[in-house]
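One structure follows; several queries about it will come next.
All protein chains but one are shown in place.
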Amino acid sequence: MLAGVLSALFQWDVLFGLIIGTTVGMAMGIMPGMGATMAISLMIPVTYTMGPIASMVLLASLYTTATFGGSFTAILLHTPGTSSNAATARDGYEMTRQGRGLEAIGTAITGSLFGGVFGGVALLAIAPLLAQLALKFSSPEYFFIAIFGLTIIGSLSGDEPVKGFATGLLGLAVGVVGMEQSTGYMRYTFRNLNLMNGFTMVPVLLGLFTISQMLVQMERMAKPGAIEKGQVIDDGIKFSGKFFMSGKEFLQRLPLMIRAAVLGVLIGILPGAGGDIGSWVGYNEAKRSAKDKSTFGKGEVLGVLGSETANNAVCGGAYIPLLTLGIPGSGASAVLMTGLIIHGLQPGVSLFTDPAKQQQIYPIIIGYILANILMCILGALIAKKVINVAKIPMNAIMPIVIVLALIGSYSINRSMFDVGVTVAFGFIGYFMRKLKFPTAPVVLGIILGQMAEAGLYASIQMKKSASLLGFFASRPICWLFFILTIASIFAPMAMNAIKKRSLKV
Amino acid sequence: MKNKLHIDVYAGIVMIAFAAWWILEASKFPVVPRRFPMFVGIAFALVAVLIIIGGIKKSKASWTANEEPKAVIQWSGFKYTLIGFAGIVLYAVAINYIHFFPATLIFVPLMMLFLRVRKWHQIVLTDLILNGLIWLIFVYELKITLP
Partner (left out) sequence: MKKLLVLALALCLVLTSVAALAEFPDGKPIHIYVCSGESGATSLGINLLKPYLEKEFNTSFVVEYEKGGGGFICWLKHQYDKPDGYTWIVVNDTMDFAGLNPQTPQTLTSRDFQLLGCQVVDISALAGRVDETRWTDLASLVEYAKENEVTVSVSALGNEDANVIYLMNNKLGTKFNLVVNSQSSAACIADVIGGHVDLYSNNVASADSQVKQGNMKALCVFNNERSQIWPDVPTFEEVTGIALSSHSARGIMMPKGGDEALVQRLVEGIAKCTQDPEYVKIMAEQSLEVVYKDPAQFQELFDNSKADVVAIKDVLGW
């Protein structure tokens, strides 16, 4: 069988699909506002004339590479290319400002490669098993996952946790805007059609992260003589330092990468959770397990590693319910599913058990794994060229970034309203930064707030005549996340208390 | 000078105002849709109070040290940012009225001049290359209708 799979894989059209998918995916991921979903839907017509394996390898490559490509602009320009790169932007950009941008990109490449391959291997080895696990999750579980996720906000707050909670609550508020799921009631929309489905994520991100960054930079430039004396930060940064991590560092960081990849795959499997959550979970895992947490947010390379490993593992994870159950684990994989059906590959467990179908599906999965490797090579090749972008004086590059951010914001829904949202959140984000309110919790608040409320109300609808608490108590996975939440909140306090006591003695 | 408050106090006041408006709007909703926004609004107000308290503490600390509380926003720098922001807003509005490419062709050099880029060739090249690339990728290749 292996011989058959390999011979099916190494055909000219398949390799062609691999190369096209990887390069186009990289380009689309880098452009703000473009994402994997758009890339896949644009390229599907291109695949009509190609065979099934070649087409699916092309689309699969697009998916993983677009997710990776966004990390470039996230690291170099604080402009997340897709919403799953927002966590990378946090420490990645700080690293660029410290002249360690090359290391950040190298780390992102390593993490993405590891996560992507891990996801692909999980897919090959235990897809049907993991799919069954995915089915055990529903709204009650998502509610508890969301609550657990909200405790991560505490860890993103730096020195003043109260301010972190404030912005987290702001995120919850932003997430409330729009139609309430269980009753269809419109909240805070003021009859504006554009707000019926709430704020779109990427415009908010581009405002909070990118435009606010531009405004902060402007203020720095206002100091008399700042530019002339070359005191503007980032003006002509010298890029020193390494690119890829050493073998020793790789081994040291391997446990983190494995954990982040596992988390990413699990999140990818869940149809209710997306890649943007994956990157934050990976980031948080890196921080949680670090000895010195204070470096996070200030250019900690492990933060970049955690988020990039997890968000590429999500791609592999999203394939699992897609291929085994025909249930796409994300928007992008939903479009992929149409590609599968167009080429006669009906999703279902039989893809993995029927020998005739195995001859088609296994080359596709291996092709996906190869795409990750190719992506890594391509990334490494262009990284040293792309990094020069950060060397361009800030005042020359800022207008470009502003234009790209606005156009990226526009292209999601072809809407000028979204452009307005970006500009408005840019202003809000600027004040937040000046007043030392962290911006990252807003993003989590939006995603998790919606998940928590929707999960809670759907649980109320699902429980029939049982009591709500009884309903939750009957579900083991809810217990798991409940305990994790308690642990997450109280463990640090308990640890501190124990430390103090042992110091007294 | 002595009685200057830390900026966190002002931030907290703005937050409370927002929370008040938020809660007022939420009180108009029916029961089920009202619950979560109410929770968020009340929690936000409580956190705002904590921030105001923290701000007062910081102000007092700086009074005892006989320093001015560190003004986080200097007017001179802020003025500059405000003008830059106004430029961005005008650009967004302009896109709506005179369409994307004319607006961008004008915005880029103006913003670069504002940011004190002095090399003329840099300005012209950037403007042309940026617009050219956007046209190539978005309009020609992807065929997206820009505003």
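For clarity, chains are labelled A and B in written order, and residue numbers in each chain start from 1.
In the analysis below, a contact is a pair of C-beta atoms (placed from the backbone, for glycine too) under 8 Å apart; a residue touches a chain by one contact, two chains touch by 3 or more.
Source: prediction; values computed, not measured.
Only one of A:277, A:327 or A:376 touches the absent chain when the whole complex is considered: A:327. Among A:98, A:151 or A:182, the one in contact with the hidden chain is A:182. Contact between chain A and the unshown chain involves residues 37-38, 41, 44-45, 48, 134-140, 179, 181-186, 191, 193-194, 196-197, 271-272, 321, 325-329, 331-332, 334-335, 337-338, 341-342, 344, 346-350, 413-415, 454, 457-458, 461-462, 464-465. Of the residues in chain B, those that touch the hidden partner chain are 143-145.
Please note the rule applied: only the chains that are shown with their structure count from here on.
Rounded to a whole number, the gap between the C-alpha centres of chain A and chain B is 24 angstrom. Within the complex formed with chain A, the chain B residues making contact are 7-8, 11, 15, 22, 25-26, 29-30, 32-33, 36-37, 40-41, 43-44, 47-48, 50-51, 54, 72-73, 76-81, 84-85, 88-89, 91-92, 95-96, 100, 104, 107-108, 111-112, 115-117, 122, 126, 130, 134, 137-138, 142, 144-147.
Across the interface of their complex, chain B is touched by residues 31, 42, 160, 162-163, 165-166, 169-170, 172-173, 176, 180, 182-183, 185, 187-188, 211, 214-216, 218-223, 227-228, 393-396, 398-400, 402-403, 406-407, 410-411, 414, 416, 419-420, 423, 426-427, 430, 434-437, 449, 453, 457 of chain A.
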